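With one protein chain held back, the other chains of the complex are shown just where they sit.
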Amino acid sequence: MKSLIFGLTAAVSLSSGVASMPRDDKPESKSWIIWADRVYTGTGMNFDAGMVGVGGGKIAIVAASRGSDDESSDRILRCYAVTAGLVDASVRITNGASSVEQSNEIQPNLRVANTLDPFAIEWDRQLRNGVTSVLVNPPDLNVIGGLSVALKTAGADTIAERTLKNDAVLRGSMGSEPSRGNHPAFGRPTDFFSRRPTTRMGVEWAWRKAFYDAAAAANDSTRAFPGSERLVQALKGDLTISIQAWATQDIRTAVFLKEEIESQAEFKNGLNKPRMFIDAAAEAWKEPQLLVRAKIPVVLPPFPAAGRTRDNSFMAWNVAEELRKEGIPFALSSHGSAAPENALAMQAGYAMQGGLPFENALAAVTSMPARLMGVADRVGTLEVGKDADLVLWNGQPFEPSSRVIAVIVDGVLRYDARDKAVAK
Amino acid sequence: MITALLALTAPLVFAAPPTKSGPESPAKSVAIRADVVWLGDGRVLEKGVVLFSEGRIAEIGTNVSVPAGVETIEHKGFLTAGLIALHGYTGGQAGEMRDDARPAMPNAKIGLVFDASSPDVADARAVGITSLLLTPNAEGVAPGLTAVVKTSSRRLLKDEAHLSLVFNAGGLVSNREPTSLSGAVAMLDQLFAKPTGAVERAHGGSLPCLFEVGEPADVLRAIDFAKRHDLRGVIHGAVLAGEVADQIKASKLSVIVPAIGVGERRRNLKSVVALAKKEIPFGFGLDSPVNNPADLRLGAVMCVREGVDAKVAWNALTSEAARIAGVADRVGTIDRGMDADVVLWSGDPLDLGSRVIAVYVDGARVDGDKR
Partner (left out) sequence: MWMRTTQLTALLSLCALAPDAFAGNGKIVIKCGRVVTGNGPDIENGVVVIEEGRIVAVGKDEKAAWDAEVLDHPELVAYPGFVEAHSSRGMDRPNENIEVAPFLDVRDSIDPINFYFEDVLRQGITTINVQQGPLCVIGGQGRVVKPVGLTVDEMTVRSSSGLKIVAGSRPGRSRATQAQVLRKTFGELRAYLEKLVQDKKDGKDYARREALFQGRDMDKDENKNGRAMEGVASWKLENFEIVPRGEVDEKQEPLLRLVEGKLMAFVYCDSAVAVNNALETARSNGFLANTVLVLDGDAWKAADIIAESGVSVVLGPNQLFVERDPLTGKEIETFVPKVFFDKKVRFALQSLNSTAQSLWFQAAQCVGRGIDRKSALDAVTRTPAEILRLGKQVGSLEKGKDGNVVLASGDPLSVTSTVQFVVIEGNLVYDRSKDSRARQLLEGIEQANAGPTKTDDDVPVDPHSGKKAEDTKKKSETDGAKKD
């Protein structure tokens, strides 16, 4: 670990004392004081034996000392380590196929938020693993599947109230998956699955056509089509594009799409500023210089035990460290998998096994995905004024020998397993 | 086939005087004196008399003067309004309850397929059900209009009760637009963007909607939609609706509890308790003939056992159900001027040991023990 400032004694407390913390007596208290042997703020400053104060659902204090609060107060939560709530930029807690409209391959204006179940058991699972914010994508059964939504994993009963950011990204997919299930028209009953792309190149063509059509629509309103205004937003850089691409060839295709938009005459007049990140970029390690050139960040899928993963791609375990060395911003993700070994915190551990330093691993599951989702002003680090989303650990975060013992979301203690864990 | 159907259904809708059929006898005046009369508004008469005349209730009370020549039936037991089953297909014909060519056909009338002579209708009548809310299958996004029918006549009590709107994944078909919930919401939004016909009536508030849902999440989606387009009506299909009772209460929508069976899970019954606790108006669905019509009363009793107030459960079978179906001015309570739809029970109808002694619809005895 670099020169991280454990043992820093100078208090950076931004408030005069804990006693002034706002308190409320509602059952869902939003005021807490967390005493931790390690405070990992995610800003580069870490404290030994530090403290985080939470009030009114926001982080009120981050300090290198514990203050003089009454030790017996039930407002004090003790733990080995505290980090910001984890953020997963690729999650699909959806209703499966009914969460993506397949009657047309280009669906830029449909919101996956309309299909979600706030009571799905998977939210709790994410929460228990320390994940407090997620980007929910529509299933990748389509070229452009629609608008993803950034959500908190716990809170009110409605998706609307849990929403961090509506229409956070425009989501689509390269590779073989969007064309799966499509077929030529001959030889069987005709339905809308007989006209969509059936190959990788068909998928790529559908992407380009959508953007060229949208650019035409921007100049001529008679050529507008459902969702074209969303594509125009994306071309202007007002709506980030998230493309799933596992294998090198699909990563290249996504990069070239961006570069084509940036260079072709059809996209002049401000339509040449798309922002993009590539999700599930398992083979990003193969040609990192392309990503550097096109300034495209990536989200990595879960580390596969034997390397080989979806869309016939191979994900080496040092991919995260390689991306760090190349200076490519990246986030880790569970890619919506519910398997325990694919939990986000485990991915951080695996990335460290591949050589990634702890601080970067922490960023890759907190601040970096928050940036990609466009919610970095709200979540991702322990900083005064940000949402009080915190994870309390009974050991070093991301080690299998540690576990999440409590999770606070918007100041409310949503998961509490402290009695089940023996402090170390 | 289609012509035959039209020929069959046409007189039902247009014939001015109700034509009666089957087991019905002409509705002559009759008086019934019962040990206990539940009026349906909470009042109970001991030794009450109900006088029928011309298919309506002419008089009620403990001291009714029965005109000369009118028979007075002495009933040792309970007298109540007939039960109203919300949501079902009884009397409809399999395969005719939906039109899967199009996902949206908001003006289709399910009432047109009602066949009063179906044995299923007689089955429902025999357990004391006198009115039914007939609903199109919950497929596509707007499968049609619901209707209220009586179990003894071809006459529709109401041929346009609700506009059915579908919010659950079960309504989606994998090879017809929409295939997704987001696509369905988009299509419905589009329907209401330029409302015509039944959609316009629903939009203006004159026609309530039937929101077909499944999971609690669907309930929230429906509530959201209702709020967005200023709709009123009733939610059907969520066994766990009670787990979002707060949101339902705030939405002012009412609820049709999906059919309850003998093995119903406790969690589902607790959900009904939660609805009752929040004083959300609710009635019971039945989905006959798939389910046994006797399950209607059984379900209510199971809810009472789980903690729903007996009076609330009974109203859910009668007066509240009538309000939800939009026919409270005609049926669901025992009052002067209401349709003479009455059931005689051997004892307290919320005691499953009690049985139906006789059923009257429009003042005519349509089922019951031999006399």
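Should a chain be cited, it is by its letter among A and B, assigned in written order, with residues numbered from 1 in that chain.
Quick note on the criterion: contacts are C-beta pairs under 8 Å (C-beta built on N, C-alpha and C of every residue); 3 or more make two chains touch, one makes a residue touch a chain.
Just so it is clear, the model here is predicted, and its values are computed rather than measured.
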| item | value |
| --- | --- |
| Touching the absent chain when the full complex is considered, from A:E341, A:E359 or A:E383 | A:E341 |
| Among A:F192, A:Y212 or A:F314, residue touching the chain not depicted | A:F314 |
| Sole contact to the chain not displayed, among A:A120, A:A294 or A:A376 | A:A120 |
| Touching residues on chain B - with respect to the absent chain | 240, 265-267, 270 |
| Residues of chain A (touch criterion as defined above) contacting the omitted chain | 92, 94-97, 117, 119-121, 124-125, 128, 139, 141, 177, 180, 285-286, 303, 305-307, 310, 312, 314, 316-319, 336, 340-341, 346, 349-350, 352-354, 394-395, 398-403, 420-422, 424 |
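As a working rule, only the chains that are shown with their structure count from here on.
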| item | value |
| --- | --- |
| Interfacial residue positions of chain B with respect to chain A in the complex | 169, 172, 174-183, 185-186, 215-217, 220-221, 224, 243-244, 246-247 |
| Contact set on chain A toward chain B in their complex | 95, 97-104, 107, 109-112, 114-120, 138, 146, 157-160, 191-193 |
